[in-house]
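Scroll down for the structure; my scribbles are underneath it.
A single protein chain has been omitted; all remaining protein chains appear in their positions.
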Amino acid sequence: MALLEVTGLRTQFFTRDGVVKAVDGVSFELEQGKTLAIVGESGSGKSVTALSLMRLIQEPQGRVVEGGVNLGGQDVLKMSDTAIRAMRGNRIAMIFQDPMTSLNPVFRVGYQIGEALRVHKGMNRKRAFDRAVEMLDLVGIPNAAHRAKDYPHQFSGGMRQRAMIAMALACDPDILIADEPTTALDVTIQAQILELMVELQQREGTAIIMITHDLGVVADMANDVMVMYGGKQVEYGVADDVFYRPLHPYTWGLLDSLPRHDISAKGELCPIKGQPPSLIDIPSGCAFHPRCPYAKEICRTTVPALVEIEPGHSSACHFSGDPAFRRDQVACSADMEAN
Amino acid sequence: MSKRRGSREQRAVSAGPLDVEGHPLDTQMPQPPMPPGAAELADRPSRTLWGDAWTRLKKNKLAIIGLAWVIVVVILTLSADLWVPRYFADPTSTEFGSLIKPTFPDHPFGTDRIGRDVFSRVVYGARVSLAVGILAVGISLVLGLILGALSGYYGGFIDTMVMRTADIFFAFPYMLFTIALLAVLGPSFQNVFIAIGILGWPSIARVFRSSILSVKENEYVDAARAMGASDWRIMVRHILPNAIAPITVYATMSVGGAILTEAALTFLGMGVQPPTPAWGAMLDDARSLILPAPWLTIFPGFAILTTVLAFVLMGDGLRDALDVKMKD
Partner (left out) sequence: MSELLRVENLVKHFAVDQGVVASHLGKKVHAVDGVSFSVNKGETLGLVGESGCGKSTTGRCIIRLLEPSAGSITFDGTDVRSLRGKALQSFRRDVQFIFQDPYASLNPRMTIGEIVSEPMVVHRIGTPATRRTRAKELLDVVGLNPEHINRYPHEFSGGQRQRIGIARALALNPRLLICDEPVSALDVSIQAQVINLLDELQDRFELTYVFIAHDLSVVRHISDRVAVMYLGKIVEVGGWLGLYDQPHHPYTQSLLSAVPVPDPDKQRSRERIILEGDVPSPIDPPTGCRFHTRCPIAQDICTATEPELREVADGHEAACHFAKPFPITAEAPAAVAGEGAVAG
């Protein structure tokens, strides 16, 4: 049985301008020691998915309206507040995008890392601090015993993100949710952090949910990939399948939009036309149809279901599975001329 | 040349595409990025930021109550000459038959110790209060905006001079400073608003300066500098319109503050002189009669309270209405 099983998750926000369907029916599984990447552009609902798992959606503005989150036999969405607090930071931990603001500037780094241990494991201050030093050492901070007494402003961006990882892993969680953990960092630092995460995952067997917009990071880390668009899952499968045999036109578009530095020739960039939809006003039928070069009448009227096209690889497109429906580069320039 | 250029030339040969509205696009590039539902967007009237702010302000009940009260007070006092003397009494005329009487309906708020109609005096007193409030804040605004703008935009020596002067103003106890100034100028309606106005500039200058400093960081200011725009243009077109929101809030609230100061000064005899009806003077008059004739204190006191509160509520509402994250 999978460590985490999410079924039909639906999260909505109720604003003055209308209901925002931030997450609209998302299902996935996560095995121990594996990495699932949730990919999407801004406003695709990927971060809200993670917050929903942690039950961190602010009520009453937002609410998980439907779905199940099964964590080792328990439904997270039905847990009591006490049980949830015991779970957060303990069984599921989270690291955020901005290492500059996720640490509290008035407490010493070691004290903050120890906080979860004091809360969840009932350690005293001294033992929690010692463990924090161990954790800092584990995430590769030199001279950890000394640096644990520093305040966050004395740490560089990369070191803060390391400290955040140390904090998240302090309680030895089953699942680590990383929300764009390297977006704010330089590439050389990003490489350090990604390597650290893989290394720790192999050692501790932690499952990782990696939320990112960077397909390079996905290729680097992920076992499974879930592509989101307009709050919906559009493609879900094993990383190699999604990269080498993508099924959904949105995934095609994403892959064709990327400039590559690893291929000798300069390829033509083939952007997806138009803008991502507003989650308040999601287009009818398939949310992607206004931008999709292959869209037909049915795409405007009917919401495509997520269908397993080949074993372990599903897509939410009316035409996926039709052998004649292929991603072809011609669509890029042909589309521009036709419209 | 690279392969990229080759394929670009191919595309250049293709027939000119049309955009959504059917305009020929003579550029050879991907479809213009119409947002989904671009048609609705095109039909919708364009919203300005102040328009948006007004929409939000309308939803704030307290702010609307404040605004309504201010409008009522303004209408009542401006039209006072038309109806108050005719139906009630002239604010300065005395009626010896009715001293200190809570009579109704001739004198709805009663009469004071020399037989003047309290209602009429409260209505006319609003003239003094509103005029002082607005004129004083006007003076503070002119001084504060100019000095704050110089200070925030140019920085350096000018900034130091202006801000240290402001600090000196802040260092004096406000009320004592006003009283001292009025002792020099002599107590009169005109000098009251001049004094309050002069002493109000440092706060305005400070708020405006910090607001300019944050607006100046925006790249559109750099963009204007890079295109060669003059300092004047950058200030007037780019910085002022974006820095003015906090000032609007502050100035609105300051009107309430100025009304309060005027009332206090007049109460102390340093402000508007009798027989001009003013709320502060009425309270001063009624001091010894607070228990036997409570209406003499209640009505002017209530007038001060509600009017000041109205401006503060309005300011608060404006703050919420104008405080939008531009990115949303």
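For clarity, chains are labelled A and B in written order, and residue numbers in each chain start from 1.
Going forward, a contact is a pair of C-beta atoms (placed from the backbone, for glycine too) under 8 Å apart; a residue touches a chain by one contact, two chains touch by 3 or more.
Quantities reported herein were computed from a predicted structural model and do not represent experimental measurements.
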Subject >> Touch with the omitted chain, as defined above, among A:V119, A:A145, A:L255 or A:V303 >> reply: A:L255
Original post:
Taking the entire complex into account, which one of B:V84, B:A224 or B:L296 touches the absent chain?
Top reply: B:A224
Original post:
Per the definition of touch given earlier, which of A:R10, A:R118, A:K266 or A:R327 contacts the omitted chain?
Top reply: A:K266
Subject >> Residues of chain B in contact with the chain not shown >> reply: 2, 4-5, 8, 12, 19-21, 23, 25-35, 38, 41-42, 46-49, 218-220, 222-230, 233, 237-238, 241-242, 326-328
**OP:** Mind listing the chain A residues that contact the chain we can't see here?
**Re:** 41-42, 156-159, 186-192, 194-195, 213-220, 222, 239-240, 243-244, 253-262, 264, 266, 269-273, 275-276
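In this text, only the chains that are shown with their structure count from here on.
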Subject >> Distance from chain B to chain A - Cα centre to Cα centre, in angstrom >> reply: 47
